[in-house]
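In this view, the complex is presented without one of its protein chains, the others remaining in place.
Each chain gets a letter, A, B and C, in the order it is written, and its residues are counted from 1.
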């Protein structure tokens, strides 16, 4: 598994522990006490490092190639999941997936960006960057969910909508804009999770929800720190500074009133345990769906969503 | 202007009349009596020929390159007409046009197939054969009309939906099918005219209407006589027989209960006077829109349309 | 235009199997991979070639047997019969064509409709029969499909239709074209009351059938390798004057072009359908 720069001291400690264990076994020496000590130190170091990550380091975790993807989470979270394909007009976009699922007594429509874990997968998934038909597939499935009164769960994980010639030709702007408007009016609850990278309009395009949760090391930003830095500082290397200014971490997003809560990840990040991550998300979904099940007037879902976004904005009057 | 085969005797007579007139002028001879006689004969011959056209001959008139097209009719019929473009997803299809118009106190959304009058125009208009985006533009405009309570008028004039690779890729079948379903539910009246060629599903795709009128020399068919002949008789030359069997003329369509009436054309066909043709259509539009204006419950438009199509079909029970 | 194909196709690429000259016809050669198959094995395998997964065309009765709860099907409107109201005559009279097709299929027309149970869930089912005049849609098919959908409006049970049709039936002229509007109109009524409609595209589904109820499922499924198109391949080849690429207009092509939700092996159809019905059905479901 790919190690991030700031993980190196931890990795080194764990390597040492492995060596000691090996030694202890082979040489018959009793090194348990030393090992226990170092293990304790490693745990502390890990907690220490992960408690003071810079926003850019968090972003690195959010983009980790082994981070759990939408389809894998669907398998881990739901009792059954069946993918549904296509926008019924142009193409099935592999960068956005969706399908129907069950979770105990709940029926769910799941929609999410889909990244890959290796080069081949990433090329197929276009690195999780949707084309317009991806947003249109998402909208089709959301309308289907609305028709059959099925709550919607979305998983956000994209560097952004794809900036390509054909995407522009087919109306990337139109597709996202339409989703923003139409998601507002859905008469079913929508619960969203930023499971990795929440990249700008491409993320928001499936993120107009009643509840929004950030995974602990997920990020959500109006522009990538690299892009911001290259515009404002004329230097992409200033992305550390840009990342700080933009306020992109889970805590920032909650503090600004955009997200409703943070879903804890395993120490080190979701890529250390997909199952634990899935379990944590599952709990939140169940809690929210149980609560929403009590709502009998479906217009309340629309009103809640409208009010939530209506009050976003900070200005003086 | 292109002359059709069966028009030749008439054309010859009129040529003779022209010659006589020339002679009369030049030679100072008084040939008025003869000319009047021949003119009368020509008129009779014309009426005679046009009263016993074969279905295939009618089809030739319906396809005449100088037959008035949708956009020209819009200019001639309405007080103002403004074309609106695009399906908001892929392309603006030149083979289907549409726009908003006014006619006295009426607001109207007009939609129609668009053919050209020469090779260049026909290539641009794809000979009036729409791609899926044409049907999707039509649907967008119809939904807009419904939103703003604007009655819809459609002009049907197509050999059929385009049978091409890209049309299939983008869902020609889906686009037409969706229009059939969605047109059913429009809460505004829809009045359709087969102004030329009503070619199969490609015609019906904008033809699910409350009222359907055939222009006198318009045709409406499930398959082109040529296509039918090449399938059933394995010989395209048998299209005369096929055209007869298929029952495609205005009278046939009315007799079968599919169309509500016939709009008279100038003798010889609409291409002899666009203005007269437009005036005749205009009258029908005004009559129907005046009548529909009295309907206050917009669900009645839906119900009328549903019942109309629901009862189409002949079988034994 | 849309129907141009199935007619000529029938001979060329049809899946009608070549029976080997062995007493009792117990052996059959796969249309696709030419493997010689024991007929009984093929039956047990849902009429899917064990060697290449080629899905043979099957009868409505076989489909009922493979997919729905045993003996749960209740047919309706079986008595509706076509009429040769145009006195349509080509090389053969329509009325004679009807008689032959009826004799061959033991059915009055090209679709069977009724109610059935799918893993104990009540559903409304329609199954088209390609063996009856190429599954073409005339007045009877349009009427039976419409009544089936209207039954769904009434009893609120999901509607499932298996399509297999060359398109509109030209011997009924313009009236066959109108069946496209009629069936689609019925689907509008069904959509308004939020009852699920699942379309299962089987080989082949083209022309007026694909351009009406076949493409309008809340969920569109397709059997592997089924030809699904508006214009048939032959018409398109004539238009563009070149051969079409392999796999063009087949189920998998439609999947990648966003037209169908899933391509489903015949052996998985029962499970897939019942799961979709359970999730979409407004009727309280035991999951």
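Heads up, the rule we're going with is that contacts are C-beta pairs under 8 Å (C-beta built on N, C-alpha and C of every residue); 3 or more make two chains touch, one makes a residue touch a chain.
Remember, it's a predicted structure, so these values are computed and weren't measured experimentally.
Touched by the hidden chain within the whole complex are the displayed chains A, B.
Across the entire complex, the residue among A:42, A:58, A:110 or A:223 in touch with the chain not shown is A:223.
Of the options A:42, A:188, A:208 or A:285, the residue whose C-beta touches the omitted chain is A:208.
Residues touching the missing chain, restricted to subunit B, are 79-80, 82-93, 100-102, 105, 107, 133, 137, 144, 147-150 (touch as defined at the top).
One chain is missing from the display, and on subunit A it is touched by residues 159-161, 163-165, 167-174, 176-178, 180-182, 184-185, 199-202, 204-205, 207-208, 220-224, 227-228, 230-233, 241-242, 245-248, 252-253, 256, 258, 305-306, 309-310, 312-317.
Quick note on the criterion: only the chains that are shown with their structure count from here on.
The innermost chain, defined by the distance from its C-alpha mean to the mean of all protein C-alpha atoms, is C.
Note on chain placement: the centre of subunit B and the centre of subunit C lie 33 Å apart, centres being C-alpha means. Averaging Cα coordinates per chain places subunit A and subunit C 42 Å apart.
The distance from the centre of subunit A to the centre of subunit B, each centre being the mean of the chain's C-alpha atoms, comes to 54 Å.
Residue positions of subunit A with contacts to 2 or more other chains are 88-90. Each of the following residues of subunit C touches two or more other chains: 191, 257-259.
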